[in-house]
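Here the structure comes first, spelled out in C-alpha cells, and everything after it is commentary.
With one protein chain withheld, the remaining protein chains of the complex are depicted in position.
Note that the chains are named A and B in the order they appear, and that numbering of residues resets to 1 at the start of each chain.
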Amino acid sequence: MIPLSWYLIFAAALFSIGLFAVLARRNAIVILMGIELMLNAVNINLVAFWRYVNPELIAGQVFAVMVFAVAAAEVAVALAIFISIYRRRRSVSADEIDLMKW
Amino acid sequence: MPQEYIPIAVLIILATGLAFLVVAIGHLFGPRRPTQRKGQPYESGMRPFGPGTRRMPVHFYLVAVLFILFDIEVVFFLPWAIVFRQLGLFGLIEMIIFIVILLVGYIYAWKKGAFEWE
Partner (left out) sequence: MNLSNASASLNAILPLVVVILWACALLLVDLFITKERKGLTALLAAIGMLASLIITLARLDLEAVVFNGMVTVDGFSNFLTVLFLGSGIVAVALSYDYLKRMGLEKGEYYVLLLFTVSGMMLMAVASDLIVVFLALELLSIPLYVLAGIATPRLDSEESSLKYFLLGSFSTGIVVYGIALVFGATGTTSLAGIVDAITAGSAGMGLLVAGAAMLLIGLGFKVALVPFHMWTPDVYQGAPSSVTAFMAIGAKAAGFAAILRIFIQAFPALSVDLTPVLWVLAALTMILGNVVAIAQRNIKRLLAYSSIANAGYILLALVPYGQSDVAADSVASALFYLLAYAFTSFTAWSVVIALEQVEGKGLELEDYAGLSRRYPILALTMTVAMLSFTGVPPTLGFLGKFYVFRTLLEGGFPGLAVIGVVTSLISAYYYLRVVVYMYMREGEPQAIRDPWLYIAATASAICLVVLGIFSQPLFAWASQAMLH
C-alpha cells in the first residue's frame, strides 16, 4: 500500500502551488484557480487521513463532500463579481483594480 | 508494495508507446496534401467568420453559474441513495427538506428571469 506521507506531500505540493498562484499572480481568475487548488489539496488530505487514520469514522469523506459544495457556491459568487467588474473596466487584473490603495 | 503495480506500469508504457507509434507511422508514410479547406477547424461545417475570441452574451455566464450551483448538489444525493434503506423515513424527510431549500433558490432564479432568453 502507498504510504500516507506520499498523499500528504502531494497535497502539500498542490496547496503550495495554489498559494503561489494566489500570492504571485495578478489576474483574479488565476487567483480563483489557485484558491480552488488549495481546496482540492484539502480534499486529498481529508480523504487520505480518513482512509489511514480513522476509516471507521465517515467524517473525513463527508467533509470532503461539503468542501466540494461550498467551493461551488464560492465560484458562483466569484464569477458574478468578476463579470460585473469586467464589464465596466475591461480587466480583472488585481493591479488595475486600485481605486482605493491596497 | 511495488510488485502489485507492475501490470499497471506495463499497461501505461504499452498504451503511450502504441499511441506514439501510430501517430509516427501515419506521419512518416501517409500522403500529405494540405489545402486551406483542410486547415479549417470544422472541415465540413459552417464557414468560420470573425475572430475566435468573440464576445458572448453575458447570459451564457448566468446559465453556467446556475448550472454549477444546481449540478454540484447532486454530490449529496449519491451517498444518501447508497444508504437510503438504512436511513429510512428520517433520511427521506431530510432529503425532502434539502430539495425544498434548493427549490426556493430555483424559484427565485426563475421569477427573476434568469432562464429567459431575450
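By our rule, contacts are C-beta pairs under 8 Å (C-beta built on N, C-alpha and C of every residue); 3 or more make two chains touch, one makes a residue touch a chain.
Keep in mind it's a predicted model, so treat the numbers as computed, not measured.
Among B:42, B:60 or B:90, only B:90 touches the chain left out of the display.
Within the entire complex, the positions of subunit B that touch the omitted partner chain are 89-90, 93, 101, 104-105, 107-108, 111-112. Seen from subunit A, the chain kept out of the figure touches residues 8, 15, 18, 22, 28, 31-32, 35, 38-39, 41-42, 45-46, 48-50, 53-54, 57, 59-60, 62-63, 66-67, 70, 73-74, 77-78, 80-82, 84-85, 88-89, 92, 94, 97, 99-102.
Everything that follows uses one rule, which is that only the chains that are shown with their structure count from here on.
Contact residues of subunit B toward subunit A in the complex are 1, 58, 61, 64-66, 68-69, 71-73, 75-76, 79. Looking at the complex, you find that subunit A touches subunit B at residues 1-2, 61-62, 65, 68-69, 72-73, 75-76, 79-80, 83, 87.
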